[in-house]
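Excluded from the complex is one protein chain; the other protein chains are retained at their positions.
Presenting chain A:
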Amino acid sequence: MNIIEAKNLTKHFDGVLAIDRLSFSVANGTITGIIGPNGSGKTTLTNILSGMIPKDNGMIIIDGVALERLKSYDARRYGIARTFQNVRVFEQMSVLDNLLVVVTERNVWGALFERHGEYHRARVLEVLERIGLRDKQTALARTLSYGQRKLLEIGRALLTDARVYLFDEPFAGLFPEMAKLIVTIIHELKADGKTVILIEHNMELIRELCDTVIVMDSGRLLAEGAPKNVLKKREVLEAYLGE
């Protein structure tokens, strides 16, 4: 069963073709890696799948529902959560508030009369424990190290209780211990039956974590399949590694 299907996705930016008739599918409960050289359209694809930018043409099907236009505030409704290549935490808010804002009431009227009760706080503390930031809960997000901010972003995504997690280069610039923590979280998500889409440049991690890998080049699909097979292909090595 596929949770995400993309058919002939196309996206232009000022005449530049960023995504070119891209079709692929992601099976439910798997970890799918998306790799490709810089500028190959990986982040553009993530932005389309999370509704942050509209596609020009093509079709996105999420859990069997074909979507003409996915808006960013609808992504949560379809069970999609994401992190960003360039960390986008709420810098001048506390770590706790960065997480509480994800779990509290969305309806304006309800939110006006809602205080963060014990239920929300308990959920947030549980995630803070999981990402190793419990002792930083009152700190402003901007005072965290780069790696801690990446973990905070992942914590924020975890709190959405999504079905699909889009992680855009979560390991970039991290110390090994933090990377190990994220690996554990990704394994746990899979064990919980969640789907993870992982954009990553580290081939070792792709081999270790992913069930399937999608290789993109110039906005097109270059190869798709199990990492052990795909990463050996000549065209992949040429495009990605310049070999």
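In this text, a residue touches a chain if its C-beta (ideal position, glycine included) is under 8 Å from a C-beta of that chain, and two chains touch if they have at least 3 such contacts; residues count from 1.
To be clear about the criterion, contacts and distances are computed from a predicted model.
UniProt records the chain missing from this view under the protein name "Branched-chain amino acid ABC transporter permease", selected from "sulfate adenylyltransferase", "Phosphoribosylformylglycinamidine synthase subunit PurS", "N-acetyltransferase domain-containing protein" or "Branched-chain amino acid ABC transporter permease".
Looking at A:1, A:108 or A:191, the residue that reaches the missing chain in the full complex is A:108. Checked against the hidden chain, the listed residues A:55, A:136 or A:156 yield one contact partner: A:156. In the full complex, chain A contacts the hidden chain through residues 50-52, 71-77, 81-82, 84, 88-93, 97, 100-102, 104-106, 108, 110-116, 156, 160.
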